[in-house]
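One structure below.
Apart from one protein chain that is not included, each protein chain of the complex appears where it belongs.
By letter and in written order, the chains are A, B, C and D; residue numbering begins at 1 in each of them.
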Amino acid sequence: MIVDCAHYKDGRRQHEERLSPEQAAGLARGDGDFVWLGMRDPAPEELRRVRELFGLHELAVEDAGRPHQRPKLEDYDDSYFIVLKTAHYDEARERVEFGEIHVFAGSGYVITIRHGTGGDLAPARQRLEARTDLLRMGPAAAVWAVLDKVVDDYAPVADGIEDDIEEVEQDVFDDDRPAPTQRIYGLKREVIEFHRAVWPLLSPLDALERGAFPQIPEDLRRFFRDVGDHARRVNEQVASQRELLTSVLEANLALVSVSQNEVVKKISAWAAVIAVPTFIASVYGMNFRDMPELNWPAGYPLALGLMALCVFGLFSFFRRIQWL
Amino acid sequence: MIVDCAHYKDGRRQHEERLSPEQAAGLARGDGDFVWLGMRDPAPEELRRVRELFGLHELAVEDAGRPHQRPKLEDYDDSYFIVLKTAHYDEARERVEFGEIHVFAGSGYVITIRHGTGGDLAPARQRLEARTDLLRMGPAAAVWAVLDKVVDDYAPVADGIEDDIEEVEQDVFDDDRPAPTQRIYGLKREVIEFHRAVWPLLSPLDALERGAFPQIPEDLRRFFRDVGDHARRVNEQVASQRELLTSVLEANLALVSVSQNEVVKKISAWAAVIAVPTFIASVYGMNFRDMPELNWPAGYPLALGLMALCVFGLFSFFRRIQWL
Amino acid sequence: MIVDCAHYKDGRRQHEERLSPEQAAGLARGDGDFVWLGMRDPAPEELRRVRELFGLHELAVEDAGRPHQRPKLEDYDDSYFIVLKTAHYDEARERVEFGEIHVFAGSGYVITIRHGTGGDLAPARQRLEARTDLLRMGPAAAVWAVLDKVVDDYAPVADGIEDDIEEVEQDVFDDDRPAPTQRIYGLKREVIEFHRAVWPLLSPLDALERGAFPQIPEDLRRFFRDVGDHARRVNEQVASQRELLTSVLEANLALVSVSQNEVVKKISAWAAVIAVPTFIASVYGMNFRDMPELNWPAGYPLALGLMALCVFGLFSFFRRIQWL
Amino acid sequence: MIVDCAHYKDGRRQHEERLSPEQAAGLARGDGDFVWLGMRDPAPEELRRVRELFGLHELAVEDAGRPHQRPKLEDYDDSYFIVLKTAHYDEARERVEFGEIHVFAGSGYVITIRHGTGGDLAPARQRLEARTDLLRMGPAAAVWAVLDKVVDDYAPVADGIEDDIEEVEQDVFDDDRPAPTQRIYGLKREVIEFHRAVWPLLSPLDALERGAFPQIPEDLRRFFRDVGDHARRVNEQVASQRELLTSVLEANLALVSVSQNEVVKKISAWAAVIAVPTFIASVYGMNFRDMPELNWPAGYPLALGLMALCVFGLFSFFRRIQWL
Partner (left out) sequence: MIVDCAHYKDGRRQHEERLSPEQAAGLARGDGDFVWLGMRDPAPEELRRVRELFGLHELAVEDAGRPHQRPKLEDYDDSYFIVLKTAHYDEARERVEFGEIHVFAGSGYVITIRHGTGGDLAPARQRLEARTDLLRMGPAAAVWAVLDKVVDDYAPVADGIEDDIEEVEQDVFDDDRPAPTQRIYGLKREVIEFHRAVWPLLSPLDALERGAFPQIPEDLRRFFRDVGDHARRVNEQVASQRELLTSVLEANLALVSVSQNEVVKKISAWAAVIAVPTFIASVYGMNFRDMPELNWPAGYPLALGLMALCVFGLFSFFRRIQWL
């Protein structure tokens, strides 16, 4: 499905309407004069048509047709193929959802392909269209706009996970709530997957900002450095979260043991409280002929009183040593 | 055992039938004109004959005769020796099986030797024979075809392990199933072994795509980069699985403790439920002369009622605090 | 809010009073002749005005307006943008508080912006104003003064955490105090966050001392090396603390288990001490016709004596095997 | 003690008998013409004599007199000093024994010194004497022969440890065998020590195969690469074993907890099975005047029957929930 397709020249969009890929391919020319074709979950035949129109490399197109690629930036001499993972934090389900964006960028054209949910590129396009100075710099500016959008979208995800971790911490350290082992594990799984989305981006972003691609104008490199800096920030945050979750799991384990200890103490104390009067009752249930207490008029109440005294004494004792 | 042996020239297979190694050695000539000899578990004398016919290096042949090599790419000036680990996921037994492929590639010839199960190279040969453009590039194209096949076969293995991990997670977090400690450990062992098969490949694949071997045509390098990218993807997936399995083992440990805690609570609650009426019975088993309740006509039913009340009260109490 | 703004020339402050940004921008000239403008939590319009006056880069100003950046040093050809995390150890609450300082340094000017609490730069300015030799070296000297202040402030934070760890160790190894799991975890969280403040600084400080920025005079580089050395010292201390805290958590877990073991032993010993006399009482509560002991005149006291003997024997036994 | 000492020229041993160090020093000349002096646990005066005869460097000789060096290769311009750790797996005691070999190699001579058990170099010498082509390459060939022997001897050690790990795994996962914590720890200790023997070798072997030492003939380098490849293989195997042992220890811990859980359940079930009939007996031991059951002729057998029923019911119940 083609989402949008426009021709940019002299820093401005040339037509409001959506061009067809054929029209776009006819226009694609030079650096400041380029088309940006945005697609979403394209059908195989759409992809084939675009491949022929723009002369894309077979290996890149093969990857673009199959999602679940790792993030990367591949240099095909006259063009680039970029794979990005988009991430979106679903507040309602407290889960991170991942999508994918593939970008082909060559002289005079940029093609962006979205797979899965998330990663809407319309805001990126709008933002770029408002910046004549950047638009003039050609396709690399559009690549920047996409990268910037994708990486900026990582921040709320990392923050959402941060919030979840704080909730989990409260569960862990609050005696009244059950140990959230499963949720901690689920978060760890998400953080590991998120790390796999962000981490492989750092090295190509580094290459971009260090100027490994001479086609990219000097002024634009700072914008890529800015994106790289944000990606590094998210990456370090994710690394910290990973370590925190490992520690939470360990703290959780220690607390479960401590809590088991408490339970064992409490139970044992109560067992003692009941065992002693039971023993007293057994004594006075013995059938010896000569047991003087049995014949005392106050024998029974005294025995009951003795039991009550024992219960009270034991109870106080266990209270004092904090077993009860 | 010789599986297949063919002569390729001008991008096409020259004969349908299988050549003998002697015929092949006589033909081996230049870059676009080469033979591909495929063997399987060769006998020592077969290996010796091939060594003499193609002038292979003694150290490489020594390695090829002994399986259980580590994956590597060795440069012998005029030829290359490559060791690959094949992996196959056996659905029925839910186990990964490893095999080995050794490749000798020199000017005008490619020799592939399979050890153990898995890693059938016929599909790789067929795929290459369908690509005249690649076949023209000579022995390096055959090396690529083998590498591509082996690395592509890693993906279903990684996915099979992924499925196993998800099953294990369900077992861990489902209270009714026993803790799958042994299976988690078995998976970890497999993942470690798989990592040892994939990881050593990354560095020679990196060298291949960076152009460390000038004999490889520029256009083919992208195909090697594609293989390298897939290998990196599998490698990162395996690294994540490794970390996940460590976390699962920890979560499992925490849940075993939690579950033990539950058991201890439940047991203790029942012990209390039975201890209190037993105590009451002991009291009325005492032999004091003056125990007025004993002579009440309704003494016995009242005592039984008191016991029932205690049992009911304790039961309700433990229900409320969720020990039962 | 503008905290201070001064013009420095020939190694001396030119006026005692605070200049306005407009005055400062008019003066900003060359290397030994520069203005230092100090701001705190600036309003967006203040920032915009300063940006226009000094011609700062849009991306740097965008970052400066939003706190929670990662520490970094960015080179904008004619100017530098530096982000620093300040850390302050709050003795009363035993917590580390983090703030941020952003520095713009260009030919003839240094602009420092503080966010959040902590990181007062007045002492840094005073110290620099007392050093005519350094002041003559221009804006880089002011950058050094700020860096030196921020990094020197890390040392008491690391020492405060060190003290906390020692307290926690005492809690862990003292049987009478409860296991400080939550505090250990809290410290670990702080150490991880502190690490994120210090670690990213090391690489730009390394670049500074290795002479990656030719504008910085040779003599000043040693001062940056000194700062770098202190930062590395703090970083290594933090790395050790991280590892120590992991070990403390593990030791804590082991001790909780040991202590549970002690409790179980103690409880069981007491259970045995009471179970044996209860059993004796049950025996003499049996209703056999011929139980000679029952008719002995000393039967009852003998039975009580037997019970006492059992209690005493068991008690001594459990004392000896150190269960009680 | 001098084990063997021979003069090699034109690829052949010149005399069958053992030369004295003095004779050998007189012969030592050039590259293809060299002596190989093999010593074992030399006395200080022997070492001093050899030092003077061959002009060895004082620091190297000092190290050679003291075992427990780390593996290394040191370049003394006109000579090399190499330290190797030998490893031998003692099947009977299931333990790894470490020894040391020191090698001095210079123009025209090779001196090998063995310390401790293991690492017999006679097979290495015999193997080399059978290879005229290698012997012609001079002292470097003897160094290769020693390295090859030492590294080849690592493989059975790694395999022996592998077997031990498999035995330990069976112990861990077999419920009837006690938890082999001490053995796991002992294996881990061995693996760590083995790693310290193998790992430091990798970097000098890498330098050898990359051609850092121009004295070594091109053709021989491949033989060093072969040794390096085997060392890397062992090193990766050891790294995997290290990780496996960590996982085994964790799995062991989880299984101990699971098994404790089983024990607690079983015990509690039996406690319940006995507590209920005891309670019934207590009820009929009460002394109420009006307890109709007591006067039923079949009261006693009925009571016993009730008890049996309870025991049977509880037993069946606990069987069903798998506590028994």
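By our rule, a residue touches a chain if its C-beta (ideal position, glycine included) is under 8 Å from a C-beta of that chain, and two chains touch if they have at least 3 such contacts.
Remember, predicted model here, so these are calculated numbers, not experimental data.
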| item | value |
| --- | --- |
| Chains shown that the absent chain touches, full complex | C, D |
| Residue of D:M1, D:A43, D:L59 or D:A122 touching the missing chain in the full complex | D:L59 |
| Identified contact with the non-displayed chain, of D:I2, D:A155 or D:A179 | D:A179 |
| Where the missing chain touches subunit D, by residue | 57, 59, 63, 69-70, 72, 74, 76, 178-179, 181-182, 184-185, 188-189, 192-193, 196, 200, 246, 249-250, 252-253, 256-257, 259-260, 263-264, 267, 270-271, 274-275, 277-278, 281-282, 284-287, 291, 293-295, 297, 299-300, 303-304, 307 |
| Positions on subunit C contacted by the hidden chain, ascending | 169, 173, 222-223, 225-226, 229, 232-233, 236-237, 240, 243-244, 247-248, 250-251, 253-255, 257-258, 260-261, 264-265, 268, 271-272, 275-276, 278-279, 282-283, 285-291 |
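Definition applied: only the chains that are shown with their structure count from here on.
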| item | value |
| --- | --- |
| Labels of chains that are neighbours to subunit B and to subunit D | none |
| Chains in simultaneous contact with subunit A and subunit D | B |
| Overlap residues in subunit B, where contacts from two or more other chains coincide | 250, 253, 257, 260, 264, 271, 275, 278, 282, 285-287, 291 |
